[in-house]
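Just passing along the structure, written as structure tokens.
Right after this comes chain A.
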Amino acid sequence: MMMINFSSAFIFIVVGVVFVAVTLLIARLVRPAEPNVVKMSNYECGEDPIGYSWITFNIRFYIIALIFVIFDVEVVFLFPWAVVFKSIGWIAFWDVLIFIVILLFGFAYVWNMGDLDWIKDLGNLKESEDKQ
Partner candidate 1 sequence: MDAKQIYQTLSEKFTGRIKQFQENTHPASVVVESDAIVDICSFLKRETELEFTSMISLSGVDLKDQGKMLVIYHLGSIRHKHKIALKVELDRNNPHVPTVEKVWPGANWYEREAYDLYGIVFDNHSDLRRILLPDDWEGWPMRKDYVYPKRYHTWDV
Partner candidate 2 sequence: MIELINNIIGNIHSSTPMIRWLVYVMVIVISSVIVLSFALLYEGFATYAERKVAGDIQARIGPNRVGPYGLLQFVADGVKLLLKEDIIPFYADKWLFIIAPYIVFTASFAAFVPLSYSDHVYVANMNVGVLYIIAVSSVVSMAILMGAWGSNNKWSLFGGMRAVAQIVSYEIPIILSLLAAIIIPSSLDMKDIILYQSGGLGIFRWIIFNNPFTLLAFFIYFTAAIAEVNRTPFDIPEAESELVAGYHTEYTGMRFAFFFMAEYGDMFIVSAIAATLFFGGWQIPFINGVAMPLWLRETLQVVVFLTKIFVLIYVMMWIRWTLPRLRVDQLMELCWKYLTPIAFFDLIGASVWVLLFNGKGVYDILSALFVH
């Protein structure tokens, strides 16, 4: 039965894609198309874009994603645990408690090191604040 269920998911995906495609096809039939150079240029509040938008991006986003991935992997392991938790009982609880505590150690570390903060050099700021 399981495969059936997932095949229905697959069929949903197909139907979704087909729907989008068909709609865009219909749209293609009825919509006007009058491209010109300015129209195809990128919007930037009415100005000509300066430079390139595909530039290297801020590293903070990477840190967020990094921490997320680690947590993501961890919580995925909690799903099998959650469904057998009641039947196994306290042992399962302690097992997972250790599991989580180890993780929380890491979490405390990144928190402490300021990896969770967006702006990190608050040191200077503190000084300037003290002066005032």
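Keep in mind how these were chosen: all candidates are chains of the complex that A comes from, given by their letters.
Going forward, a residue touches a chain if its C-beta (ideal position, glycine included) is under 8 Å from a C-beta of that chain, and two chains touch if they have at least 3 such contacts; residues count from 1.
These numbers come from a predicted model, not from an experiment.
Trainee: Judged by that same contact rule, which candidate in 1 or 2 sits against chain A in the complex?
Mentor: 2
Trainee: Residues of chain A touching candidate 2 in their complex?
Mentor: 1-2, 4-9, 11-13, 15-17, 19-21, 23-24, 26-28, 30-35, 37, 39-45, 49, 53-54, 57-58, 61, 64-65, 67-68, 71-72, 75-76, 78-79, 82-87, 89-90, 93, 96-97, 100, 104, 107, 111, 116-119
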